[in-house]
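One protein chain is absent from this view; the other protein chains keep their places.
Moving on, here comes chain A:
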Amino acid sequence: MKIEVRNLSKKYKDNHALKNISFNLEEPKIYGLLGRNGAGKTTFMDILSGQILASDGQILIDGENPFDNQRLTESICLIKEGHNFRKDLKVKNVLKIYSFFYPNWDQDLAEALIKEYNLNLNSKVKTLSKGMESALGITVGLASKAPITIFDEPYIGLDAPSRKKFYEIMLEEYQAEKRTIIFSTHLIDEVSLLFEEVLILQEGSLILQEESEILRDNTVAVSGTIEEVEAFLSDKEVIEKKQLAGMMTAYVYGNMEEAKMQGLHVEGIPIQELMIYLTERKKGA
């Protein structure tokens, strides 16, 4: 499903959570939605899933507004970091409700995940630990098979092996059937290899949208003497630089081969680091 975001703004009293952002998500891909706390990620996902209204502008999904739109709501599944389910429901009832709601619901997958995460079907949501509740969220999100599945920091309290399992199954499901997965997390290093495209929000604005491989290909950290590095930087956009004892490391938009040819020490920049430098830089600017 095609997602068009047009001049989208959201204001909470004096706080501009989203400031006139526009972009498209054209194809079913795994998208990483990144940004610091308060960047507007959750607000965006709430509007996308039709849970709240924009103050200005709109999101169109296959040309339609998702708010109060039955056909679209059953195509979108948003799993948040908590409070996804009513506390007094039993696990099996949660599954039942969602299975009625989502036309593509995969009961076999739901059961396999319940078993994988050792969830008791007869437990009430309020008795689940944080990690268990997250596991239930992940189960619903994956089994919904919604053409647009959104995970907003879905694994609070979930241990590392369980998160790993989640990534594996998400990848398997995505391989079996492409769908749009929007993934927002602060544990970027763990999942960044799964992202096909990355979006970074900063203080309500979109500061980057790019394929992750193009990012890895076009951003480099170069080190050398201050003169050498400065010479390399002359015609480039610098993200960040630091120096120590006559040596300098600079993070720039540039090509690895070119930097190597100039005898500089060259490394790529993992997406997590890139996000950190970009959002630190833009803050003061």
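Note that a contact is a pair of C-beta atoms (placed from the backbone, for glycine too) under 8 Å apart; a residue touches a chain by one contact, two chains touch by 3 or more; residues count from 1.
In the analysis below, contacts and distances are computed from a predicted model.
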Problem - Omitted chain (choose from "ATPase component", "histidine kinase", "Phenylacetate-CoA oxygenase subunit PaaC" or "GntR family transcriptional regulator") - UniProt protein name - result: "GntR family transcriptional regulator"
Handout entry: Among A:160, A:187 or A:261, residue touching the chain not depicted
Key = A:261
Exercise for the section: Using the definition of touch stated at the top, determine which of A:85, A:195, A:232 or A:251 touches the missing chain. Expected result: A:195
Exercise for the section: Could you please point out the chain A residues that touch the chain left off the display? Expected result: 29-30, 167-168, 171-172, 174-175, 189, 192-196, 212-213, 216-217, 256, 260-261, 263, 267-271
